[in-house]
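One protein chain omitted, others in place.
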Amino acid sequence: MAMVIDGLSWILIASGVFFVVVGALGLIRMPDFYTRLHAAGMTDSIGAGCILLALALQSGFTLVTVRLLLVWAFLLLTSPVGTHALARAARAGHVEPYRAAPARRD
Amino acid sequence: MTILGNYFYWVVIFLMMLGFYTLIARANLVKKLIGLSIFQGSVFLLYIGMGKILGGTAPILVAGTGVRYSNPIPHALILTAIVVSVAVTAVGLALTIRIKEAFGTVEEDEIHEHDEAF
Partner (left out) sequence: MEAVIHIALLALLAITAAAIIRLRSLFAAVMLAGIYSLLAAALLVALDAVDVALMEAAVGAGISTVLMLGTLSLVGRKEKRPVRQPILPLFVVLVTGGVLVYGTLDVPRFGDPGNPVHQHVAPRYLEESIDEIGIPNVVTSVLASYRAYDTLGETAVIFTAAVGVLLLLTSGPPLSRRGSEARPAATAARGAAPLDDRVILRVGAKMVIPFILMFGLYVQFHGDYGPGGGFQAAVIFATAFILYVLVFGLEDAQRVLPPRVGYVCAALGVLIFAGVGIVTVAEGANFLEYGPLLGDPKGAQVAGIMLVEFGVLVTVFGVMVTIFYVFAGRRRLRP
């Protein structure tokens, strides 16, 4: 049983790290602000979520687990709101999205 | 543990010097304040690093004997220092706003020109 929990924690931490690294890579490589925002928004929700879940598995049924799950719930609520606020602010600041071809004036 | 040795202090002093350089070499007043906050942050790390005991834990007493706690006195000292640093930052930023309104710029050399021209 302990080995199953340990193995699951390993998988979750590895996938959490993978998503965070992919998010960071997207932040560097993406062509414009909105696509970078889309990539970076992933790190908070699924990257941190996997890592927190792995830590909760490692802590068993203690108060620490409740706190970790509360942190995850808080992140799930505030990270999309933050991403939304950033995108709104960019739209209000007239940040133009990346276009492959120049925008046609219809 | 042994590989870290006193290199911890050296890296923290390097961070301190980065903040110090920003403080004295850059002309923009807000940049200077950011450099000051980096400088203060690394001073905090230096003090807390001095209070750390390897193999110790946070100075919150738990039941049981033989637990080694890190030194709580630098923690109390640095809590005070952090509050002082935020006070300095707030007053510094307020001064920067007033300087901008009075001189129209926050670059140090332009402010000196205004002063000389007066």
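We call the chains A and B, going by the order they appear; numbering starts again at 1 in every chain.
The criterion applied here is as follows: contacts are C-beta pairs under 8 Å (C-beta built on N, C-alpha and C of every residue); 3 or more make two chains touch, one makes a residue touch a chain.
Quantities reported herein were computed from a predicted structural model and do not represent experimental measurements.
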{"item": "Residues of chain A in contact with the chain not shown", "value": "74, 77-78, 81, 84-85, 88, 92"}
{"item": "Residues from chain B at the interface with the omitted partner, ascending", "value": "1, 3-6, 8-22, 24-28, 30-31, 33-35, 37-38, 41-42, 44-45, 48-62, 68-76, 78-80, 82-91, 93-98, 100-101, 106-107, 109"}
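Note that in this section only the chains that are shown with their structure count from here on.
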{"item": "Averaged-CA centre spacing for the pair chain B and chain A, given as whole angstrom", "value": "30"}
